[in-house]
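Take this structure first; my questions come after.
Left out: one protein chain. Kept in place: all the others.
Take a look at chain A:
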Amino acid sequence: MCKRAGAAASWVGPNKLAFFPHKHVGITSADQISQFASNEVKVHFLRPEVILFYPALRKLVNESNGVFLSIQKLKTSQTANNCKPEMLKYSKQYRSILRACVEELQDLAEKSVPEKKALYENLQTIFYNLECVWHLTEILYVDVIQGDVVLPQLLEWVRFHFPSREIMAMKILARKKIGADLENVDYWESVFGCALHGKLDIVRALLTLHSKADHSAFLAAENSLRNMPVFNVYGGYSIKEFTIRWKQWQMSLSQSIDSKAFSIDPMLESLMKLVVGTELWEFSKYAEAWYELLVAKLLYTAPCCKQPELARYANTIGMKWQTVKKTSLLVLDNIYLALMESDLHQVIKEIQYMNDNGWFAAHLTDLLYHCGRLNIVDKDQINVTDMLHESLILDYGSTMMGHHSLWQCGASYLEHCPEQGHARLEVLLQTIPLGSEARIRKIIDVAKQNNMPEVVSSICKIQGLKCIKQNRLGNALAWALKSQDVLFATHIADRFLRHYVDHAEIQCKDLLENLGSCMLVSDRLTFLGKYCEFHQMYGIGEFREAARLLVSLIVSNLAPKYFWSILLTDAIPLLETDDLVFSSQDTYELLRAVQRRGDDPKFQDKVSIFRLAAARNLSRAIIVEGNRPD
């Protein structure tokens, strides 16, 4: 059908698209019945799959929402920029949420059927990678590193994310057998792997298990590795002092290599060459990623590398990696490279392709933003940091708003977008399906909190109209009063009065009799409330009070046109009571009202009775009043 007629699409809510066959009809089209008239037409709803809505990931969504809001709160309570330790704490919280999520996905993948398994494994990869990127970002931008020497943290990062060689080494060590190199084919692989990661204690332990471990060359190597100076901020040396010590150590090792001290085993010799920093690329086969080589390069040639210098090293290694390995860098590699080059704009661009529906981009950007590390300038040299930050959070919040249950979570993101958040929230709040009154109250609560009286009154009105359709006028009035909606309250009061005119029965007495000051919202409602009170008084035999109310209702002139005949008819029995309830003044008012309003056809047959009763009442009143000694 779509193929033949053409198609169109329109938005149904924030992230749903309706796609349907459509043929444009304009003023120039021929005025005839469409050739497709009798065909069955389907409307297809399209929406992007949001992985964050899987139950397994909702924990991540909610928990990170909590952290996000804590950060926003911190920002408002702390004006100074020295909340770094706090930010690090939050960054770690985010990471632990991610890790918990990966663990849970792993559990699920193990337990589930094959079709689902692939899905969970896929998700697991996504979130594992996110954690990895987050960790590096934390090291480079959130954590405050003494002296700016980044190597120790980088080593930790690489070790954490590429544990395979270390596990391999641990297995060999666990056997505790001399001659490990002969028994394990992966012996040297694990030695080099650990050396690349700077795990020199493991390397040494492995060397002692080598078949020739007693040889002087091995002893010398072990000794040299043990004495390698490792930079530590709290080590008691300044960077300069450390550099001198390290250079000395390197020199002596280099001399040993030159004197063929390690030539007994070619592998050992190349290990020492790696450690001394003269060879690196021979070992690229032991590395899974270019940044493994990067940290090795730093460790053995520039252990005191500071963050600003990192970019240069990263770039060279990254470039060479591509030529040596004959591969191009993947998305993740590019992100790492951009992170090291301090090109956060590029980082944010790249992380939006991570297939996580914007969770990562929004949260990471927000964290960096609040750390004061985000400073992005667009191609026209305009600072767009605030805009970028807001747009990412706005997108993420809007995605969440599209979910049946996570709308509260989405709203809390939009609330923190100073520019467009309010408007977006205002629009989206009104697209949420309403449901039970408990849910409506929650939606109204969000609207009230964000100071959106129009949204509140529109929601109240929708619910009120629904109640009217269900014939529940009382409840409709309750909703009208909740939003203090004058016109709507008037409309409902009118319906009550008309019902009385038609059926001579007051609905929802329990509500109307207890309106209190709320009846003052609209004139019509005030009239209804007072009229109800009149009935109440009349019912319990308080005729004097009832008469007073009736006269005041008549004098106030609040009654709608169709109700005058009722008011006047109500007066007749009161005019005829045994005890006098209307004074002469009251009776004049009644007569005046009949003069003005008594032309209602429904009242025509009662006019003469009314006049007669009024005349009789007036005569009684004049006599009584005349006898009163005042």
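We adopt the following convention: contacts are C-beta pairs under 8 Å (C-beta built on N, C-alpha and C of every residue); 3 or more make two chains touch, one makes a residue touch a chain; residues count from 1.
The working rule: contacts and distances are computed from a predicted model.
K.L.:
Identify the UniProt protein name of the omitted chain, choosing among "Dynein regulatory complex protein 8", "Ubiquitin-conjugating enzyme E2 G2", "Nucleoporin Nup43" or "Metaxin-2-like".
P.N.:
"Nucleoporin Nup43"
K.L.:
Looking beyond the chains shown, say which of A:L69, A:L88, A:L200 or A:C304 touches the absent one.
P.N.:
Going through A:L69, A:L88, A:L200 or A:C304 one by one, A:L69 is the residue touching the chain not shown.
K.L.:
For the chain not shown, which residue from A:N514, A:Q585, A:Q604 or A:S619 touches it across the whole complex?
P.N.:
Of the candidates A:N514, A:Q585, A:Q604 or A:S619, A:N514 is in touch with the missing chain.
K.L.:
Which of these, A:K176, A:K326, A:H404 or A:R628, touches the one chain of the complex that we don't see?
P.N.:
Of these options, the touching residue for the absent chain is A:H404.
K.L.:
Considering the whole complex, which of A:G13, A:P152 or A:G474 touches the chain not shown?
P.N.:
Of all options in A:G13, A:P152 or A:G474, contact with the hidden chain holds for A:G474.
K.L.:
Tell me, which residues in chain A touch the chain that this view leaves out?
P.N.:
55-56, 58-59, 62-63, 65-66, 69-70, 404-405, 408-409, 412, 435-439, 441-442, 445, 470-475, 478, 481-482, 507-511, 514, 516-518
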